[in-house]
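Report on the following structure.
The complex appears here without one of its protein chains, the remainder shown in place.
Chains: A and B, in written order; residue numbering restarts at 1 for each.
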Amino acid sequence: MNTETTKKSTPYTVPIGPVHPALKEPVMFTFQMEGEIVKSVDFAPGNTHRGIEWMGMRRNPVQIVHLTDRICGICGIVHSLSFARAVEQIAEIEVPPRADYIRTILHELERMQSHILWAGVAAHELGFDSLLYLSWRVREQSMDLIENLTGNRVNYGIVQVGGVRRDISDEQLPIIEQGLSYYRGLLDQMKTVFLDDSTIRMRCRDHGLLSYRDAQLLCAIGPTARASGVAMDVRHDYPYCAYGDLNVHPVIPPQEFGGPHGDVYDRIIVRLLELAQSIDIIQQCLDNMPAGEILWEKKIPKLLSVLKKAHGEAIGRVEAPRGECMHYVRMDGNDAPATWKVKASSYSNLMSWIPMLKGEQLADVPIIVASIDPCMSCTDRVTVIQNGSAADLTKEDLTRLSRDKTRRLSQC
Amino acid sequence: MARLPMMPELLRQLFRKPATNAFPARYLPPSVTKFLSSVAQGEAAINPPVPVPPKFRGKIAYDRESCIGCSLCLRVCPAHAIEFLPSTKRIRIYVTQCIFCSQCNDICPKGSLHMTPEFLLACEDRYAETQIVE
Partner (left out) sequence: MLTDIILTLAGAFLVVIFSLIVAFFLLGVDRIVTARMQARIGPPLTQPFTDMRKLFTKENVVPANAIPWLFNLAPVVALASAITILLYIPIGGFPPVLSGGGDLILVMYLLTLPALALVAGGFSSGSPYATVGAQREMVTMIAYEFPLAVVIIAIAWKLAVSGVPLPFMLMSIQANPVWGLVGPLGIIGILILFFVLLIVTPAELSRIPFDTPEAETELAGGVLVEYSGKNLALFTLTQGVKTVVMASLMVALFIPYRLSALVPAPAILQPVLDLLFYLILVVLVAFVAVSLIRVSMARFRINQVVSVYWIYLSLIGIAGLLLVMADHFIGVV
């Protein structure tokens, strides 16, 4: 204990990152510590910038759809769907209803596997490896289901501009039903092992707090915001695909768990309840699935020529497992889009780390960092280099740069 | 009272079969290359991988005969993995660069391109015979 008193007077620095077991993807944290308590925190993303937008602006939309699959290893369909929806709005393409339903089913399957993956990672950050193995073991079922429907486990390649590339056949319906009933039977067990466990409760309850007001001020989105009681969900607020026909409501921590606290525990609750919601949505889709075409234009050369003639700009919005994901696309009559900008969901959530981490113990840093389910490879769209090393940009610099870019865009 | 709902589950699991698929072998062989060469000679058996579903997108297959050299596939390949050979009017696909999206299969007017279920493609030479389809 006396170590704490001697350390009281001298705050010391603990760096975490860019590569550290607490982080699943590279980001640099600098903590000013007093004893075990975090006094202040700073972080610097930008370590996984790969220039995907640059690559995209040299390819046609049919190629970019497959590139978007690779922005993130987990939310493949989110980015391709978001991009496809932006392009469809520009070219005024109407997606057939059946394709919308198939997109919804896969979108929700992806949410399921992503939330289970997150649950495993969170358990690992708590030092509870058995739960990691259990979660990832049951996640396999959803991965197999996705593989069966799309042809690949991770890079689905199912979305095409104007629809989807593969239909769900009658033989595949029982496989989906089987997968759903597997997860239905599993839900109670998942809730028990995560929410009834005393050690998890001890570590997560009332830690990593994000108040309702902070969540709104920092524009937090997705499960992070919903755990703080902000009822927002793009699927409900701005329905796309088949969500307009379905019964979808934002999940906020219910009263039986004491209502929203905005802590790590609530983020676990929200994700587990969304797992149940996803099963329900897929069931609704299967029950109401219309027949018909799955592509607006089957002949891809024709689709390419339509897209080449398209002029305009649009934003595609979807609710990713981590929150709202946006793609801004501007086309000016060339093969490749004039501008393509990706705003991934984690980008909006990163700033909520600061109020969450302040005043917490060093031991809670991994789980709090993981609790917003950060995806750095989704987020890192820029890295600033001056004279060969990383540089900082001030608010004034950023304002100037964004004005310059708006001018550039309005000219083309 | 402290509740540990995982403990009974773990004790039950102790007496069940592990979920791991022991592919390619139960334990890491002392030398992987030696193990693989002995598998090739039929001396050792490989534990089979998890089977792939129908319509899995694995290594690409190319039917030279039916190809008409329209080079439409080059327009949609996101990874620029396909090369057009003007002398023979045929294509060459670099598997190491291919991202298995099968977009070229969709656009091919003659159906000359297919995806096979083969996915064990690891190789030490990116220009090896197995890594180039033509």
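Definition applied: a residue touches a chain if its C-beta (ideal position, glycine included) is under 8 Å from a C-beta of that chain, and two chains touch if they have at least 3 such contacts.
Everything numeric in this text was worked out from a predicted model, so none of it was measured.
K.L.:
Among A:V154, A:C219 or A:L362, which one touches the chain that has been omitted from the display?
P.N.:
A:L362
K.L.:
For a quick check of understanding: of B:M6, B:I91 or B:I107, which residue touches the chain that isn't displayed?
P.N.:
Residue touching the chain left out of view: B:M6.
K.L.:
Would you indicate which residue among A:D69, A:E110 or A:D197 is in contact with the undisplayed chain?
P.N.:
Selected residue, touching the omitted chain: A:D197.
K.L.:
Which subunit A residues touch the hidden chain?
P.N.:
Touch set of subunit A with respect to the missing chain: 1, 3-4, 7, 12-16, 20-22, 33, 36, 123-130, 133-134, 137, 197, 199-200, 202-203, 361-366.
K.L.:
In the full complex, which residues of subunit B touch the absent chain?
P.N.:
Looking at subunit B, the ones touching the missing chain are residues 4, 6-7, 10-11, 13-14, 16, 18-20, 22, 26-27.
Here, only the chains that are shown with their structure count from here on.
K.L.:
How many angstrom lie between the centres of subunit A and subunit B, each centre taken as the mean Cα position?
P.N.:
Those two chain centres are 27 Å apart.
K.L.:
Quick one: in the complex, what on subunit B touches subunit A?
P.N.:
Within the complex, subunit B touches subunit A at residues 2-6, 9-10, 19, 52-53, 55-57, 72, 75-78, 99-103, 106-107, 115.
K.L.:
Note which residues of subunit A are touching subunit B in the complex, please.
P.N.:
Touch residues, subunit A against subunit B: 59-60, 62-64, 66-67, 69-70, 128, 130-131, 134, 137, 144, 147-148, 151-152, 155, 157, 165-166, 189, 192-193, 196-199, 300-301, 304.
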